[in-house]
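To keep things clear, I will list the structure first and then write my remarks on it.
Presenting subunit A:
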Amino acid sequence: MIALYATLLIPFGAMLVFAVIGHWKHAGTLNLLVCFATFLTSLQLAIDVFTNGFMITPGQLFYIDAFNVYLILVNALVGLTTSIFSRPYMAYELKIGRVDGGRMRLYHSMFQGFLLTMLVALSTNNLGILWVAVEGATLATVLLVSLYRTPESIEAGWKYFILCGVGIAQALFGTVLVYFAAEKISPGEESTLLWSVLKDHSDQLEPTVLMLAFVFLLVGYGTKIGLVPLHNWLPDAHSEGPTPMSAILSGLLLNVALYAVVRYKMLIEPALNNHLPSYMMMGFGMLSFSVAGILLHHQRDIKRMFSYSSIEHMGLMTFAFGIGGPLATFGALLHMIVHSLTKSAIFITVGHAAHIAGTQKISEIRGLIRTQPAVGWTFLLGTVAIAGFPPFGVFTSEFLLFTATIESMPWLVMPLLIGLAVAFAGLFRHVQPMVFGEPPEGQLPVKANMLPIIFHLFLVLWLGISIPDILANWLDQATIMVVGKGLL
Partner candidate 1 sequence: MNGWILAIVQTSLLLLCAPLLTGWVKWIKCKLQSRQGAPPWQPYRDLFKLFKKEVVLAESASPIFRVAPYIVFGVTVLAGSVVPMFAIGLPTAAIADVIVLVGFFALGRFFLALAGMDVGTAFGGMGSSREMTISSLAEPAMLMAVFTLAMTVHSTNLASMTRYLLEQPLQLYPSFVFSAMGLLLVAVAETGRIPIDNPATHLELTMVHEAMILEYTGRHLALMEWGAMLKLMIYGMLLGDIFFPWGIADSFAPLPLLIGFLSLFLKLFLLGLSLAIMETGLAKMRFFRVPQYLGLAFILCLLGMLSHVILEIN
Partner candidate 2 sequence: MALNLVYLTIVAAFGSAVLPILFCRSTVASKLVAFILLGISGLSGILGGGMALLGKVDISAELPIGLPWLHCHLHLDPLSGFFLFLVSLISLMAAIYGSAYVREYQQGSQPLLPLTLFTGLFVVGMDLVMLADDAFSFMIAWELMSVSSYFLVAYQHQNETNRRAAFIYLLMAQIGGLFILLGYGVLASFSGAFDFSSMQAVELSPAWSSLAFVLALIGFGMKAGIVPLHVWLPQAHPVAPSHISALMSGVMLKVAIYGFIRFVYDLLGNIYWQWGVMVLSIGCISAILGVLYALMQHDLKRLLAYHSVENIGIIYMGLGLSMIFAGTNHLELATLGLIAALYHCLNHALFKSLLFLGAGAILQQSREHNLEKMGGLIKRMPVTAFCFLIGCISISALPPFNGFVSEWLTFQTALQGTILTNHILTALIPISAAVLALTGALAAACFVKVYGVCFLGLPRSQNCAEATETAYGPQLSQILLAALCLFFGVFPTWTVSQIENIAQILLPTGIPMATSHGWLWLTPVSSDVASYGAPMVFLGIGSAWLIVWLWLHPRRKKMEIRIAPAWDCGFGSLNARMQYTATSFTMPIRRIFRPVWFISENYQQPGENAPGGRYELKVGDWAWLKIYQLIGRLLLATAKRAAFIQGGNIRIYLVYSFFTLLFLLWVVSL
């Protein structure tokens, strides 16, 4: 209980504090410490949940179960490692004058604000609060996207703001409809928007309304997930914001949006007599997966490229959740972890690479391994991991997804396979020349802290070789919650 509140309050406080002293020269370190504290408390929270099942706060405002506890943990972890990375990174940006004190204040404050909204979104029990938190995440990050005040970054920020705003508005309408559908349970009660309550009375919900609601929710939160054709904000926002931003956007925000959709699916699908939600998710997933995979071939900007890879993977997960069935769901839940770990690690290395080459243009980043072996190798390994090669964890989840697909609908396997191959080719055709070959003249190594990356990759490797029992149990419970039966 305390752990939970602490987990939420620490970033909240930090947000306010940084709004004042964010430009202080040790703010980065402080940021790191705060994130570390958050991580510790979330760890404590995880232990609590592990020892005595799920947890619901008095007033039922917060509700922690196996599904969100591990995501909270991953959030805190990625936040921590990203803050480790962001300290030297932002210092460098300050040094070369891309940002000034005020923006540093904004940056640090909003960094914490973003983490806060993410944690709230994950831990809340109230679907309305969930919406508020996700919208809050948009508001928190929109100014970070345009932090550099370049025309491109402003454009990216505007697109991000408008598209996500519209999407989120639709999500709100969906939420309203859910509330409306729940009026049978206890009309107008405060409690009717509580996930736990709704879950218990899901049989009394109005199917027709729920169906409409799901459409709005899917389109709304789907915009945040970055499902094609709602994804257009994503590459811009990722490529123009500061790299730590991209790391947490890709690593956390997308996950949380997907989390929201899956929560609603858990709620809505049992109440319906058809599987339309699943089919919609499969459709969206397959579309995003294949389109992003193809577009990977046509990239010039390194961060844009990896944001497309994020789209691809989110599509894969959405597809997996759509397929349903314990195997696919387990795989998707696992994929949420490994993807956010790997992708954030990659974005961190990308940040270093961009500093080394002094540009984000793929065509001008060359010979990283020669210039700075650590960066080059981790970049390459990260790409190998995200491309789904064993023994990294991404392979495990994709393996599960594959086999699940073969079992439930074999004819979908071929496009999946082709898509994976195409995406892989698209990724590697660009990455290989960047890491290999002779570096251009006068390309110098930068001060890089490899710890977070190595830690992430190590975790992913571990998950690939063997999944620890605690996690396996949580994933399995979550699977049971989503599809009603588990694997273990």
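Everything that follows uses one rule, which is that contacts are C-beta pairs under 8 Å (C-beta built on N, C-alpha and C of every residue); 3 or more make two chains touch, one makes a residue touch a chain; residues count from 1.
Regarding selection, all candidates are chains of the complex that A comes from, given by their letters.
Because the structure is predicted, anything quoted here is derived from the model rather than measured.
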Among 1 or 2, touch partner of subunit A in the complex: 2
Candidate 2 contact footprint on subunit A (complex, rising order): 158-159, 162-163, 166-167, 170, 211-212, 214-216, 218-219, 223, 228-230, 232-233, 235, 276, 280, 291, 294-298, 369-370, 373, 384, 387, 389-391, 395-396, 399-400, 402-403, 406-407, 410, 413, 417, 420-422, 424-426, 428-429, 432-433, 436-438, 464-467, 469, 472, 476, 487-488
